[in-house]
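This report refers to the structure that appears directly beneath it.
Yeah, one chain of the complex is gone here, protein chain that is, but the others are all in their spots.
What follows is subunit A.
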Amino acid sequence: MISVKGITKLYGDKKVVDDVSLSIAKGKITSLIGPNGAGKSTVLSMITRLLDNDSGDVLLEGENIFTQPNSELAKKISTLKQSNHLELKITVRELIAFGRYPYSKGRLTETDNALIDEAIRYMELGEFEDRFIDELSGGQRQRAYIAMTIAQDTEYIFLDEPLNNLDMKHSVQIMQILRRLVRERNKTIIIVIHDINFASCYSDNIVALKDGEVAVSGTKNEVIKKEILEDIYEMDINIECIMGHQICIYFDEHADATVDDFVKEQAQI
């Protein structure tokens, strides 16, 4: 379990993250949601030691992550940040092989190669493995990066907006893979995500941030509620239960009017 205790980040005098405490349950998908500028990515970066915090602690199985050697931590938590565009001439397989660096320090063993093969198979990247990553489409590249974190084989996986720039099909594909990782390998996954419907359909727990503070935190059924979400996003949101999923409808301020129009149209026919 990861428990975050009162982490704070200051940029100048401005508190972008203010006294955030939360705990991340094992073997679940936890989504961090919230409006732009709520501090989601900053929180994720601080939990994964990519960014120094100004106060507070992050405990991994009860141990402070800032006092642990970085190389050991790399075997326990992996992080994938958004905007991974590299100008390097690197093939998919070589990229995935980097996931083994914490274990082999660049000298790949047979075990490493077997795990790389497995990650390639898991993400269905077999036909691309010798292609350069700058030749791939956004969805394929995202899969390659996730394959790298799979090869890193850590218990905790942090993903910062993994669905960024992906279409519906690829977004669903990625989320299904994440669910599979939780189900089959008992991984703990924490994602920053913008689309609340993806958060609602695929996560177990949701932490909603607003203005650098935790607004609500709980299971998805506790968080995906009309009043809570309207308060966080400051807009009208209706929630419908469709095929067993809580779906948020937020497209039109005059949602009622269009429904009325629809009813009228039906009546005329």
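As a convention for this text, contacts are C-beta pairs under 8 Å (C-beta built on N, C-alpha and C of every residue); 3 or more make two chains touch, one makes a residue touch a chain; residues count from 1.
The rule we apply is simple: contacts and distances are computed from a predicted model.
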Among "Iron complex transport system permease protein", "Energy-coupling factor transporter transmembrane protein EcfT", "Multisubunit sodium/proton antiporter, MrpD subunit" or "5-oxoprolinase subunit PxpB", the UniProt name of the subunit that does not appear here: "Iron complex transport system permease protein"
Chain not shown: contacting residue from A:S31, A:N53, A:S78 or A:S171: A:S78
Residues from subunit A at the interface with the omitted partner, ascending: 45, 48-50, 70-75, 78-81, 84, 86-90, 94, 98-99, 101-102, 105-107, 152
